[in-house]
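These notes are about the structure you will find just below.
Removed from the display is one protein chain of the complex; every other protein chain stays in position.
== chain A ==
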Amino acid sequence: MPILELRGISKHFGAIQALKEVSFTVEPGEVVGLMGDNGAGKSTLVKIIAGNFRPSAGKILIAGAEMAFDSPLAARGEGVEVVYQDLALCDNLTAAANVFLGREITRKIAGIPIVDHRAMMIRAAELFAELKSETRPRDLVHDMSGGQRQAVAIARTRLAESKIVLMDEPTAAISVRQVAEVLDLIMRLRDHGIAVILISHRMPDVFSVADRVVVMRRGQLVANKPSASSSPEEVTGLITGAIEAA
């Protein structure tokens, strides 16, 4: 059974139709590369799956059950985690605080829930070690490199028992070595049976990790096929519209 199924998802913003009847499925442990030009609707689709937006029409099924998320928290409760395009980090907080933002570990002292910074530091350090990142839990995100910020955003998705991880342009603003780290990480997520939807403009990145490519153009799905039977040239044609559909 697919872990995620989208059926005829549409989304309007006033007069703008950002998404038009988008349907596809994702299997557990599958990496799907979602591609398209700027404004094609990729981020909007991710935000709908993640519970940031409600679709104007269509259905979302997770492991066969229909969902109607009214908040990111609700989506997270069903195992949907997101790494946002702008990473959604608070620069003024430490790496550990960012990893646990919104789900801080607490313990009760005299009945009062107290934030357990120590436990969060330890868990964050474990996650960074697991990601083979040199990010230090106590450092402020403000002072971090692009790759370290990425590690913080990704570590966040590893806190819960996630089933689906959505990544919006995770490799946009980082160095080549760091891209390799992120791609490694995606493969590690897949090995854990987690489904990954990867949005990226970088063709080599997508073809190196994705099992399948989904291409969108002006809010519509124009291709959905195994990456082995496609090519960067074909995808480029699909994105620009030189190739109508595949």
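Simple rule for what comes next: a residue touches a chain if its C-beta (ideal position, glycine included) is under 8 Å from a C-beta of that chain, and two chains touch if they have at least 3 such contacts; residues count from 1.
FYI, contacts and distances are computed from a predicted model.
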item: Candidate names "Sarcosine oxidase subunit alpha", "2-oxoacid:ferredoxin oxidoreductase subunit beta", "ABC transporter permease" or "Nitrite reductase small subunit"; UniProt protein name, chain not shown; value: "ABC transporter permease"
item: Sole contact to the chain not displayed, among A:K20, A:K42, A:R76 or A:R158; value: A:R76
item: Omitted-chain contact residue, chosen from A:T106, A:S145 or A:S175; value: A:T106
item: Hidden partner chain, touching residue among A:M67, A:L140 or A:M203; value: A:L140
item: Sole contact to the chain not displayed, among A:I60, A:A97, A:I199 or A:L238; value: A:A97
item: Contact set of chain A toward the excluded chain (per top definition); value: 52, 71-73, 76, 82, 84, 86-93, 97, 101-104, 106, 113-115, 117-118, 121-122, 125-126, 128-129, 136-140, 143, 156
